[in-house]
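As you look at this complex, bear in mind that one protein chain is not there, while each of the others sits in place.
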Amino acid sequence: MSGEVDLLYSEVEEELRASVRALLARKASAEAVLGRCESAEPYDPALWRALAADLGLAGLAVPEADGGAGAGWREVAVVMEELGRSAAPVPYLGGAVLGTAALLAAGGGGLLPDVAGGRRVAVLAVPLTSGPGAALPATVAADGAGVLRGRVTSVADALVADVLLVPARDADGVAGLYAVAAGDVEIVRRTSLDLTRPVAHVLLDGAHGQLVAAGELAEAAVRRALLVGAGMLASEQLGIAEWCLATTVAYVRERRQFGRAVGSFQALKHRLADLWLEVVGARAAARYAAATLAADDPDAEVAVAVAQAYCGALAVRAAEECIQLHGGIGMTWEHPAHLYLKRAKADQLALGTPGHHRAELGRLVGVHM
Amino acid sequence: MSGEVDLLYSEVEEELRASVRALLARKASAEAVLGRCESAEPYDPALWRALAADLGLAGLAVPEADGGAGAGWREVAVVMEELGRSAAPVPYLGGAVLGTAALLAAGGGGLLPDVAGGRRVAVLAVPLTSGPGAALPATVAADGAGVLRGRVTSVADALVADVLLVPARDADGVAGLYAVAAGDVEIVRRTSLDLTRPVAHVLLDGAHGQLVAAGELAEAAVRRALLVGAGMLASEQLGIAEWCLATTVAYVRERRQFGRAVGSFQALKHRLADLWLEVVGARAAARYAAATLAADDPDAEVAVAVAQAYCGALAVRAAEECIQLHGGIGMTWEHPAHLYLKRAKADQLALGTPGHHRAELGRLVGVHM
Amino acid sequence: MEQTDVRERVARLLAEHDPARTDRLAFLRARFDAGLAWVHFPVGLGGLAAPRAHQVLVDEELAAAGAPDNDPRRIGIGLGMAAPTVLRYGTEEQQHRFLRPLWTGEEVWCQLFSEPGAGSDLAALATRAVRDGDGWVVNGQKVWTSSAHTARWAILVARTDPDVPKHAGITYFVCDMTDPGVEVRPLRQITGEAEFNEVFLTDVRIPDTHRLGPVGDGWRVAQTTLNNERVAIGGQAMPREGGMIGVVARTWRDHPELRTPDLHQRLLGSWVDAEVARLTGERLRQQLASGQPGPEGAAMKLSFARLAQELSGLEVELLGEDGLEYDDWSMRRPEIVDFTGREAGYRYLRAKGNSIEGGTSEILRNIIAERVLGLPAEPRGDKDLPWKELPR
Partner (left out) sequence: MEQTDVRERVARLLAEHDPARTDRLAFLRARFDAGLAWVHFPVGLGGLAAPRAHQVLVDEELAAAGAPDNDPRRIGIGLGMAAPTVLRYGTEEQQHRFLRPLWTGEEVWCQLFSEPGAGSDLAALATRAVRDGDGWVVNGQKVWTSSAHTARWAILVARTDPDVPKHAGITYFVCDMTDPGVEVRPLRQITGEAEFNEVFLTDVRIPDTHRLGPVGDGWRVAQTTLNNERVAIGGQAMPREGGMIGVVARTWRDHPELRTPDLHQRLLGSWVDAEVARLTGERLRQQLASGQPGPEGAAMKLSFARLAQELSGLEVELLGEDGLEYDDWSMRRPEIVDFTGREAGYRYLRAKGNSIEGGTSEILRNIIAERVLGLPAEPRGDKDLPWKELPR
């Protein structure tokens, strides 16, 4: 299992982190993120261009032959950590992770160069709550000519997709993964708990889809995308937890009550020590998931289930502690803590709840009822 | 439900508590209890005489017509609290609670006057782990003449029983509750986790039983006894938790480290405040269980399930915190904390684990899977 | 004062002021004048100097007769905090001026206590009141003020002497919210709503006749206010499956397709906790009724917050896709907050405040540890220094 798996960050990964963090510090400050998520355009296109095209992050996991950076899911995980840390409103999860993972597993369908270059965003059209191992959704029907009818609810990042990768079944029940131009479908924005990654329903009423993969290959591509997505999400959750812990520590060192920094009170110190302990654990778990996904290690399923079961709950707990230990100020709209709470809570439902992943794990490691 | 139920202690109950506590303070000090549970005679017969006969506690719940005190399960619960608080080695649970409740429900079998007067101990022979609602155990077979063969494992207080009340089934599967003289069975003492209430296996190899109740009456008597037992055990668990909390508070007020009483450190203060909070809850839950059992209120099943689910876990937690916050001294054999830990842990298994009672509750209140 | 006397007065009030044909305000004023507003208050101030327990009787009989109530949730701060303080520390003149319109709801009250730099440590407050002739001039900033935009009066604590230790230099006032120096700004919360306000005080003039209690004694006066806040929170009776547990249990029963073994176990655990909290509250109520008040009020608030947070978090998980949505982010200024109102996402976010507002859970644990368990206080360096010398 982990005997040979590198759980550290390489120098290259640390450099990648530094450049992503620097960009986000410039372009995705808390005020900027808060302002944008209240605007009519909840995603930041300039930020996305800078991340996806200029830094080349959209194609990190795509081979160089397909126009990507030829890195892998370990590096993508580092980006997810940083995006979690800034709650930046960009379609990275839906596009560069779920969409790209599906395309990679499905053969690409000619979309990879544009996707990797950040010129088009191809989003996997599945409900954000789909866990790995879930059956391919059967809410969209395809006819023999690739005309699609149906709906996919609660799709993350659909609002800014150029292409939707839609799983569908034909009249014989054979699965297919279809690429559909966003202009050919109706995308209904939902008022979302997570202000920085709103979900939308995708309605298909005769849209034409280009078949990317059919049959078992399509099913496998969606499964793989969900597994990769869940694994990468653990790193985002780690990033959220790290921001919450660091922000809280900084606050309680400064905030004075009763003539002392409140961070000198032992009850708070112990709670923050426990939280740190869990962040340390989350880092190890998320790294292991990323490393096994990157290496196509057979332990990846266990690794992802462990990471999700652990990190999903931790990010919520960290955000909740962040608000509690900020006191009243943490309850205000102006303070960014709520952005992280909302993202963390939505992430807990995304790609399988912790309970879903524990159940999955019980099956994988033979701890059955 | 609780609208009409008195959750306070009456003056009479407080007087009863005071007299029990005074007796236990004199005769069941921590040293005395520790010394006895290592001796060949783990129960204290003199203490039992004083409690059962002199104070009349064996017959508290028995009507005056049957030689009892004509009080009820509310008062028995107060005694259980005090016994929990002292971890006293007396056969109150097996005899005055489980045995007596079974006899009361089964018609008495002529045993009640002796039992109520503390002259004989009649113990219900069921595994201590039996939860209310469990089917009558089928490990003992009765023939038509009341000759019993079989075994009952892990019976609390069997070691000092004069009479065993043995549930059995005849060749037709009809249930019966039989009174068997202790001298007619083999009682095998087990090395027990709980030093102050060891369990024993009861082996019946042709012992003659006197039929106390048959058929549905026998089954109902055992069910009732287990329900009453579980409800009364919640009060014992409350008493354990109260002792652990009070002892820990007293210790941390005195113990100094780093130039301060360790009880002035906020992390400890908050943990003890949380524990107090749970003890307050346990008191309300245990009182409600006792009151509904005393009144034969139809809500008693819910009340007992709630009280057991809550108090069973709490007593263990309180004993564990007691040991932790005493530091090394709490790990020593000389300090009485371990007697409470062992009692609390065994009590958690007794008459249904908290998980068992939560499952029962889900059924009773319609929170199903 | 016996129950029968009270009953008789209720009958007389109803006979003289038929609720069906009396103007709401006129009825409420008549009820106050009949001593049936709060029977444990003195005669002449809306009460009969009767045992508090008789109030239940009055409320029940008047409700049964279709009489209007004073919409207590709208004027909770007046009823729960200002009134007991005015009663205890107010002059006769102040009592007669303030209590009747307070109780009838003609005048809404708010509370100007917390400041950005003085939350849990209220005694560190920096709002200054400076003597000026027969009155005071107040400058400072307050926060977490609900009802500030509808309030006619505020209870206010301000620093009148910065040269003495912080608890000693505080004075308690009644502040006129219509003073031109009072500026109220809504404070938006993570739910999107603005239940609370920030209040900026610039050269606000308060006549000395609106001072409650002696100069420099405001800390002691404020204790009455705050103790009544906690009692008010802890004292409500609740039916089984009342509150958040009921909401979640209903969702569970209505949606078999959402159930998982994980959520089932957690829900059962919370069901037990909620029922135990309910029984604890019921026991506290019985203790109060029998004249043995216990310290369990703090316990109730802590349990309530924990349960509301756990259950509302569980509900969002249970809802799956619906849990990803929110009903409405637009900024509103609700007059009344219903913790279980609106949708799951709102409940989840709003519940975060339950362990902060009205005394954080951390402060409540300190109080339990020190006042109930008798554990020693933390070593403190801020109690004896003059306020102006404290580090900030």
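Which chain is which? They are A, B and C, in the order written, and residues in each are numbered from 1.
To be clear about the criterion, a residue touches a chain if its C-beta (ideal position, glycine included) is under 8 Å from a C-beta of that chain, and two chains touch if they have at least 3 such contacts.
Worth saying up front: this structure is predicted, and the values here are computed from it rather than measured.
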Displayed partners of the chain not shown (whole complex): A, B, C
Residue in contact with the excluded chain [from B:Gly108, B:Pro127, B:Pro167 or B:Gly209]: B:Pro127
Residue in contact with the excluded chain [from B:Leu104, B:Val123, B:Cys244 or B:Ala359]: B:Ala359
Sole residue of C:Gln94, C:Gln265 or C:Gln287 that reaches the chain not shown, by the stated touch rule: C:Gln265
Given A:Leu8, A:Ala65, A:Ala145 or A:Ala171, the one touching the chain that is not displayed: A:Leu8
Chain not shown, touching residues in chain C: 261-262, 264-265, 379, 381
Absent-chain interface as seen on chain A, which is shown: 1-2, 6-8, 249, 252-253, 260-261, 263-264, 266, 268-270, 272-274, 276-277, 280-285, 287-288, 306, 309-310, 358-359, 361-362, 365-369
Interface residues of chain B (partner: the chain not displayed): 38, 127-129, 153-154, 190-195, 199, 256-260, 265, 267-268, 316, 320, 323-324, 327-334, 337-338, 341-342, 345-346, 348-349, 353-356, 358-359, 369
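Methods note: only the chains that are shown with their structure count from here on.
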Innermost chain, where centres are averages of C-alpha coordinates: C
Cα-centroid distance, chain A relative to chain B, in whole angstrom: 52
Intercentroid distance (Cα basis), chain C paired with chain A, Å: 42
Whole-Å gap between the CA centroids of chain B and chain C: 43
For chain C, residues contacting two or more additional chains: 261, 362, 365, 378
Contacts with 2+ other chains: residues of chain B: 266, 268-270
